[in-house]
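These notes are about the structure you will find just below.
Note that one protein chain is taken out, while the other chains of the complex remain in position.
And then chain A:
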Amino acid sequence: MCAYMWAPPFSAVSTMELLSDQGLRVDGRRAHELRNVECRLGVFGRADGSAYLEQGNTRVLATVYGPHEARAAQRRHDVASINCQYRQAVFSGWERGRRAGGGGDRRAQELGALLQNTLESVVLVELYPRSQIDVYVQVLQADGGTYATCVNAATLALIDAGVALRDYVCACSASVLRDQPLVDLNSLETSGAPELTAALLPRSGRLPLLEMSQRFHVDKLGELLDVAETACRDVHTILNRAVRRHVSARSSEK
């Protein structure tokens, strides 16, 4: 295994160590287990909606502004346009300032566009013609599965903003290691195994996003998708519980 800059300095991580003979992963989880999820809604007063989400050591902040009047270039007469910006803080990775670039970063732009596609499938854009919804996601700490965490955080922020949504959109990463499917990879596992990120609309079962970092064997893909879908449903359960808790806390304040 080559140790490239994303991997920690001590690693010549072998596939063997990523999954022990007892079926435990480097951080002690079983193959199908998610990392610990913590989230808060409405963290900023200024934004129309905001959310902070932790999945293990991956920490993401998402803010939503709008729907507001769109800029002329972005305006679409029949639907709302969604403007997404993905940013990774310079201090978020293993090495300061490397790879984790600002807005000019190619990868950040790509992920922003990908996030926009994902959200367009879930926001009821036809309810807000000629307006624009800005979604800004900021990765504060990157420990694998950043994109999936960003999708989840953006969903929470949109819900907090009161934007009409078809459903939740929940995302999770998955991989396969020694014939064993893994979910919710951390950065060690990301560097040691190919990664698949799937986003799911849990109620309708639609998959608005499927991204692979490397090639998988086609025989594995079906199984991997099933595992990723189950993980997304688990994420949905957790997010749903958090949203309901937030709403009941908000209504009891009044």
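One rule holds in what follows: a contact is a pair of C-beta atoms (placed from the backbone, for glycine too) under 8 Å apart; a residue touches a chain by one contact, two chains touch by 3 or more; residues count from 1.
Note that in this section contacts and distances are computed from a predicted model.
K.L.:
Which listed name, "DNA polymerase epsilon subunit 3", "Geranylgeranyl transferase type-2 subunit beta", "KIN28-cyclin-dependent ser/thr protein kinase" or "Exosome complex component CSL4", is the one UniProt assigns to the chain that has been left out?
P.N.:
UniProt lists the chain that is not shown as "Exosome complex component CSL4".
K.L.:
Which residue from A:40, A:130, A:220 or A:233 sits in contact with the chain not drawn here?
P.N.:
A:130
K.L.:
With the missing chain put back, one of A:19, A:114, A:142 or A:159 would touch it. Which one?
P.N.:
Candidates A:19, A:114, A:142 or A:159; residue touching the omitted chain: A:159.
K.L.:
Just to verify: which one of A:52, A:86 or A:168 makes contact with the chain not shown?
P.N.:
Answer from the full complex: A:168 touches the omitted chain.
K.L.:
Of the residues in chain A, which ones touch the absent chain?
P.N.:
For chain A, the residues touching the absent chain are 48, 66-69, 72, 75, 77, 124, 128-131, 159, 162-168, 201-203, 240, 243-244, 247-248, 250-251, 254.
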